[in-house]
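Let's turn to chain A:
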Amino acid sequence: MTTIPRTGRSTAPQGATAGAEQPPAPGSGDAALSVRNLWKVFGPKADKVVGTPDADLSRQELKSKTGCVIGVRDVSFDVAPGEVFVVMGLSGSGKSTLVRCLTRLIEPTAGTVVLDGEDVTAASEAKLRELRRTHVSMVFQHFGLLPHRQVLDNVAYGLEVRGMSKKERRAKATEILDLVGLDGYETSYPDQLSGGMQQRVGLARALASDPTMLLFDEPFSALDPLIRRDMQNEVIRLHHELGKTMVFITHDLQEALKLGDRILIMRDGEIVQVGTPDQVVGAPADDYVRDFTSDVPRSHVLTLKWVMRDPRPGDSSEGPVMSSDTVVFKAARAALASAHPVRVVDGGELVGIVDDEAILRVVVAEETTEGSKP
Partner candidate 1 sequence: MTATALRPPGAGARPEDDVAPVQRMRRIPRWALAVAVVVGWVVVWYFTKGTDTLTLGGRENTDTHDTLTSFRDWVLASRDTNPIVQLTTSIAEVFRSSVDWLQRMLSTANLPRPVPEVGWLGVTAVAAWVGLAIAGWRIALLVTASFLSFGILGFWQDSIDLLIVTFLAVLAAVVIGMPLAIWIATSARANSVVSVVLDLMQTMPTFVYLIPVVLFFGIGASGAVVATLIYALPPLVRIAGHGIRSVSPTTIEATDSAGQSRMQRLRKVQLPMARATIIVGLNQTIMAALSMATIASFVDGPGLGQPVLDGLKINDVGRAFVPGLLIVVIAVMLDRTTTAASERAENVARRGGHQHERRRKLLLAGTGLLALVLVYVSRVSLWAAEFPESELGTSLASVADSASTWVTDNLSSYTNPFRNEFTVLVLNGSDDRPGLQSLLAESPWYVTGAAIAVLALVVGGLRALLPTLVCLAGIYFLDLWHDAMITLTMTLVGTVLVMLLALVFGVWMARSRRTDLVVRPLLDAGQTIPPFVYLIPVLALFGPSRFTAIVAGIVYAAPAAIKLVADGVKGVPATTIEASRSTGATRWQEITKVQLPMARSSLVLATNQGLLYVLAMAVIGGLVGAGALGYDVVLGFSRSEEWGKGMAAGASIVLLGVMLDRITRAAAADRSAPREPSRTSRMRWGGI
Partner candidate 2 sequence: MTRGWKGGRLAALAVGATLALAACGSNSIDAETQENEKKAQAAGGACEELNMAVNPWVGYEASAYVVGTVAEQELGCTVNYKNLKEDVSWQGFATGEVDVVIEDWGHPDLEKKFFEGSGDGSAMDFGPNGNVGIIGWYVPPWLAEEHPDILEWENLNKYAQDFATSESGGQGQFLGADPSYVQFDEAIVENLDLDFKVVFSGSEAASIEAFEQAEKNKEFLIGYFYEPQWFMSVVPLEKVALPPYKEGCQEPPEDVDCDYPETVLKKIVSTEWAESGDPSVDLVKNFEWTNEDQNTVAKYISQDKMSQEDAAAKWVEENPDKVKAWLP
């Protein structure tokens, strides 16, 4: 497992703090996506739940009282342009419902979704179609390809429903197929392709309409591990090349950590924590998240910020200098090679000291958990 350099990071807002209690800062006008107090309740008279005392009941209680099931409960967050925003949770946590509410594939019960300044929740049917055609595209777990169409026409589908001429859309689709590495498969049918290749078609279809935002609903869960890794790298590459905003749903923490600029953790339809990967691992909001993250190779996620101590007057000034967002794993070799502790410097100012012991604590703890596995 290698860590990928995150160049997109600088655009990501770092302000969000751990903990679900604090709502994220109000959506600034330039957020790519802004979700406020979003609810989805399934069941009879679902709209009679939000805003009443019933809304505070637990899932179980609500189910037995009203027959309604909560899918998404009072969720708010912002996604900045160009950010990769991962929503993570176990199955049943409401993450897939959430992502479908964003483009109203599932109609939300309450709350607002603002996409590129456009209020999705208030949009007319025509406006909504317009948004789906040009602004947002989605990639699905089970691909959702049209078996009766060739790969090329599958990719061109979004352009076709827009009314683009056949020649034009096919040219565009060919170009996109090149981009995802499927040139030569234009005339194949979906069921002639492997799962990984089918998902590339799904990806190409999503990219073809040149949306500003891509939504991924557990796109790689159905693929085997090697292919999954390839596809993750593919997404990262495309993100570099195209810089699209992405909302990525997964139940796989590794995937979340690998791809996400920020991670939103859900349980029972609620937000448990929103934060950068190292925040999630380094300062889990509760036992649920801690439990979740316990298997993570912390040295690959935590930065020096999480292991440094405050500088003291007697500290050696000869150790190597590193910034506070250097990943521990990367710092380890240099730190251990040097006889002096690492000096953490941000913006020319010494903010902390990391000694060998602190580094070893992270790495060794990992080894033991690793080793204790059967």
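A few comments on the model shown:
Operating definition for what follows: contacts are C-beta pairs under 8 Å (C-beta built on N, C-alpha and C of every residue); 3 or more make two chains touch, one makes a residue touch a chain; residues count from 1.
The candidates came about this way: all candidates are chains of the complex that A comes from, given by their letters.
Keep in mind it's a predicted model, so treat the numbers as computed, not measured.
Touch, as defined above, links chain A to just one of 1 or 2 in this complex, and that is 1. Contact residues on chain A toward candidate 1 in their complex (touch as defined above): 42-44, 46, 63, 67, 69, 71, 91-97, 100, 103, 105-106, 128-134, 136-138, 140-148, 150, 157-158, 160-162, 187-189, 202, 205, 209, 215, 218.
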